[in-house]
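What follows is a short report on a single structure.
Every protein chain except one is present and positioned as in the full complex.
Labels for the chains are A and B, by order of writing; each one numbers its residues from 1.
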Amino acid sequence: MENFFSVADVDDLDQVVQEALSLKANPYSWRELGKNKTLGLVFLNPSLRTRLSTQKAAMSLGMDVMVINMDKEGWALETQDGVIMNGTTVEHVREAAAVMGEYCDILGLRSFPSLKDKVADYTEELFNKFVKFCGVPVVSLESATRHPLQSLTDLITITEHKKVARPKVVLAWAPHVKALPQAVPNSFSEWMCEAQKQGLVDFTVAHPTGYELKEEFTTGARIVSDLDDALAEADFVYVKNWSSYHDYGQVYPLEGDWLMTNKKLALTNDARVMHCLPVRRDLELSSEILDGPNSLVVKEAGNRVWAAQVVLKRILESLKK
Amino acid sequence: MENFFSVADVDDLDQVVQEALSLKANPYSWRELGKNKTLGLVFLNPSLRTRLSTQKAAMSLGMDVMVINMDKEGWALETQDGVIMNGTTVEHVREAAAVMGEYCDILGLRSFPSLKDKVADYTEELFNKFVKFCGVPVVSLESATRHPLQSLTDLITITEHKKVARPKVVLAWAPHVKALPQAVPNSFSEWMCEAQKQGLVDFTVAHPTGYELKEEFTTGARIVSDLDDALAEADFVYVKNWSSYHDYGQVYPLEGDWLMTNKKLALTNDARVMHCLPVRRDLELSSEILDGPNSLVVKEAGNRVWAAQVVLKRILESLKK
Partner (left out) sequence: MENFFSVADVDDLDQVVQEALSLKANPYSWRELGKNKTLGLVFLNPSLRTRLSTQKAAMSLGMDVMVINMDKEGWALETQDGVIMNGTTVEHVREAAAVMGEYCDILGLRSFPSLKDKVADYTEELFNKFVKFCGVPVVSLESATRHPLQSLTDLITITEHKKVARPKVVLAWAPHVKALPQAVPNSFSEWMCEAQKQGLVDFTVAHPTGYELKEEFTTGARIVSDLDDALAEADFVYVKNWSSYHDYGQVYPLEGDWLMTNKKLALTNDARVMHCLPVRRDLELSSEILDGPNSLVVKEAGNRVWAAQVVLKRILESLKK
């Protein structure tokens, strides 16, 4: 593995999941692999789970870790070429990325979308420039359009908890107070569509009209606007809010009942409930579910470590070649 | 030891002090004990001494350390149950604590009191919820009502520097420009009262009328409002400001002379002077004392490492069982 940005960076999904689960069983068996290797974790936006789980995974592999909170400790980066830098940006991504590549063997980068400039966001301008100029492998810690460590985590969690060979997985839109990126649902859909292709799951997306994701992320999925219909016979329900892709970054007045509750859960096949966290209790997902036996959200967050660890392990292995 | 929150988490005070001093003599003799164990240090408020000394102690025990500045890098936590989270809090402590527990073998938590809601502060609402939901041992890095790593440090420092078997220790209120929590004086009193019970010290508290601490913390102490009286024959003077407990968080116009000076020190038995730091020079404690031979404040701060290390060592040992 050279970079980790999307599902396209993994071939056999079940294989990578099994490798992650073997790391979960023996987390410290690869302490020598990362020796004398440095991971730099670069954040242009806040992070809790991603930073901790990736840092932990790297330390368990024997790596040294440096965290770089550009949003707090650093300064504003210029991303445009051909600009005379006489304004507020202090350093160009060309230099900043290249320099961080000098100090680290692998870099992780988190950069949220603007939710204003659809083209810049969906061409992954910042992420791609960073990859181009840093000169070392880059792991996405969530980019404008994807959150692949989360999606790999989700597949690991589904694999661990499934009771049938090919469980029915539903991505269910939920309400929120803020306009959120599409990165998590895009990425989850992309991974579930590929998992469906590889015979691992059966995948449905449910959202109100107007919240259609960009088509390339949902190819092969069943897409419905009737949540109750989607939930029938579901084995896993993945709850998540997102803002509109087509009417970019917009949020519409809420119509219908999209809060996930035990009453809705009764329509499913005793489904396990997932969420990437942080979750707004009783707005996106009811407390009764979160505090009940069907919630996987904490175990899911715990699995972030093994997703990060298998990705770092694979990149370290290709560095050795 | 499972958690470290108050003096009740230690049985024999002299034993824990002696163990700390043996770590001071051989800091790196337990590097194997913490191997493949991760300490997460969670700060809801700023920290200098506590973070550095605890991080250093953990590294000396071979642990990996992750620092989590929730107040700067993170987001606002919801602590109330039954709230629809459609406001400014981003994540509930139920999820946040549980997730951090997934990534760490031991957690440290710093959370100051509001100084507005006495009941919430003195029931240690946040700290207790964090312990309840995180699922791993928790070390207090100062909570609303106590600062036990500081108090253990203080007992270590007194033990190192005492010239008689049962020295006279005085906690002396001092002026300040801000309304400060009662956590440090509560905790110091609690530890000294227990130390008095175990025959290790003789303990007096001196403060202006109105600054009485909550009774449970001072049981057995001699309490006076005449500083000069308290200082007579003192072997150790512990200088500290705090705001009113009864008239919660209030500060009264200063009456009398409570700044500790060499002139006041002349009343004592050549007492050593202590302070938890940071100290306001010439407001709480005179420069002449801080720069003179009787000040222990820097050595005291240095001893924070051994308090943290003995606590982490004992928790690591109980994890192994």
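The definition used in the following text is that a contact is a pair of C-beta atoms (placed from the backbone, for glycine too) under 8 Å apart; a residue touches a chain by one contact, two chains touch by 3 or more.
Everything numeric in this text was worked out from a predicted model, so none of it was measured.
Residue in contact with the omitted chain (choice from A:Glu19, A:Glu91, A:Asp117 or A:Glu160): A:Glu91.
Residue B:Leu290 is the one among B:Ala230, B:Ala271 or B:Leu290 that touches the chain missing from this view. Think of the hidden chain as still there; on subunit B it touches residues 27-28, 46-49, 51-53, 55-56, 59-60, 69, 72, 177, 277-283, 287, 290-291, 297-299, 301-302, 305. Contact residues of subunit A toward the unshown chain are 36, 38, 40, 64, 66, 68, 72-75, 78, 81-87, 90-92, 94-96, 98-100, 102-104.
The rule we apply is simple: only the chains that are shown with their structure count from here on.
To overlay subunit A on subunit B by their CA atoms, one rotates by 120 degrees, a value rounded to a multiple of 5. In whole angstrom, the spacing between the mean C-alpha positions of subunit A and subunit B is 40.
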